[in-house]
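All remarks here apply to the structure that follows.
Every protein chain of the complex appears in place save one, which is left out.
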Amino acid sequence: MSRKVLLIEDEPNITEAIRFLLTREGWQVQTHAEGSDAIEVICAAQPDLVILDVMLPGKSGMEILRELREQDRFLGLPVLMLTARGQSRDREMAEQAGVSRFMTKPFSNTEVLTAVRDLHAQASRS
Amino acid sequence: MSLSEDGTARRSAARPPLFLERQSYRRRRLMDAARLLPFFGAALLVIPLLWPDQSDGADAVPLSSAMFYIFACWGLLILIGLVFGFAARRLSKGEGRASEGE
Partner (left out) sequence: MATLNMLILVCLGYVVLLFGVAFAADRAAAAGKGKWLRSPLIYTLSLSIYCTAWTFYGAVGNAARSGLEFVTIYLGPTLVMVSWWWGLRKLVRIGRSQRVTSIADLISSRYGKSNTLAICVTTLAVLGGTPYIALQLQSITLSFSIFAEADPTGLYREGSSVFWVATGLAAFAILFGTRNLDANERHHGIVTAIALESVVKLVALLAVGIFVVWGIAGGLTPMLDRIDASDIGQWNVDTSRWTTLIFLSAAAFVCLPRMFQVMVVENDDESHLRTAAWAFPLYLLLMSLFVVPIAVVGLDLLPAGSNPDLFVLTVPLSQGNDGLAMLSFIGGFSSATSMVIVTAMALSTMVSNHVVMPIWLNTQEGSSPVSGDVRKIVLIARRLSIAAIMALGYFYYRLSGGGAALASIGLVAFAGLSQILPALVGALFWRGATRVGALAGLTVGFVLWIYTLLLPGMEGGIIPVSMIENGPFGLGWLRPQALFGIEGIDPMVHAVVWSLSLNTIAFCVGSLLSFPSPLERLQGAQFVNVFDHSASPHGWSGSVAQSEDLMIMTQRILGTGAAQEFFQAEAARQKGREGRLPEPTPGFLERLERELSGSVGAATAHAMIGQIVGGAAVSVEDLLAVADESAQMLEYSNQLETKSAELSRTARQLRDANAKLTQLSMQKDAFLSQVSHELRTPMTSIRAFSEIMRDTGGMSDEDQMRFSSIIHDEALRLTRLLDDLLDLSVLESGQVSLNMLDGTVQGVLDRAVATALTGGERALALRRTRSAERITLYTDLDRLGQVFINLISNAQKYCDADEPELTIATHDIGGQVVIDFIDNGSGIPPEAQAMVFEKFARVGSDKAGGAGLGLAICREIMQRLGGDISYLPEQGGAGFRVTLPLAFRQAAQ
């Protein structure tokens, strides 16, 4: 069974690192660096999990998440959100928007892997 | 140009009603009387000049009678003045100062 993750992140080096980590774990990693057409990409890719940066060119991660959760079929889609701003207000906003896990950069690799595993396990169970 | 002419002309021009209330009417006539009083007094005091005097011999009016007449006139003027004084006070109290111009 192929597990597919969609990584939406505009910082190429971070994308590179996460791709390396998840690929090694057996994930099929698809990346995207634009915010404006992120929803279409998600619809097209049908991922098992989405990793979403907050500060994206074109459209912020918060907006993408909000629009995503408006569609019933994405209600159960696990979304891991990453932000470099790290303000508590951002976390609250993300939780209201329906984030599954919220993480502040810089993160440790183990944290990301654990989060991805947990989210995927929860999604598979339900 | 006397005050009375001046005053009445102005007043009648300023006050439209043709007939006055009874009290105002009384007041006006009282003012008239007050104006006439000195002339009345002067007339009374000139009368003795018509009397026969010493030059007419025995017919002359005795001094005591003359005194009686003059002091009586005098007293009368005082009395009228007194009555008018009280009337004026009552009226001016009733009407305020507005009527005093008459």
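Just so it is clear, A and B label the chains in written order, and each chain counts residues from 1 on its own.
To be clear about the criterion, a contact is a pair of C-beta atoms (placed from the backbone, for glycine too) under 8 Å apart; a residue touches a chain by one contact, two chains touch by 3 or more.
Here the structure is a predicted model, which is why all the values come from computation and not from measurement.
Enquirer: Touching the missing chain, which residues of subunit A?
Expert: Here the touching residues of subunit A are 10-14, 16-18, 20-21, 24, 33-34, 55, 57-58, 84-87, 104-110.
Enquirer: Given the full complex, what residues of subunit B touch the hidden partner chain?
Expert: Touching the missing chain: residues 1-4, 6-7, 10, 13-14, 31, 34-35, 37-38, 41-42, 45-46, 48-49, 51-55, 60-67, 70-71, 74-75, 77-82, 84-85, 88-89, 92, 97-98, 100-101.
The rule is simple: only the chains that are shown with their structure count from here on.
Enquirer: In whole angstrom, how far does the Cα centroid of subunit A sit from the Cα centroid of subunit B?
Expert: Inter-chain centre distance comes to 120 Å.
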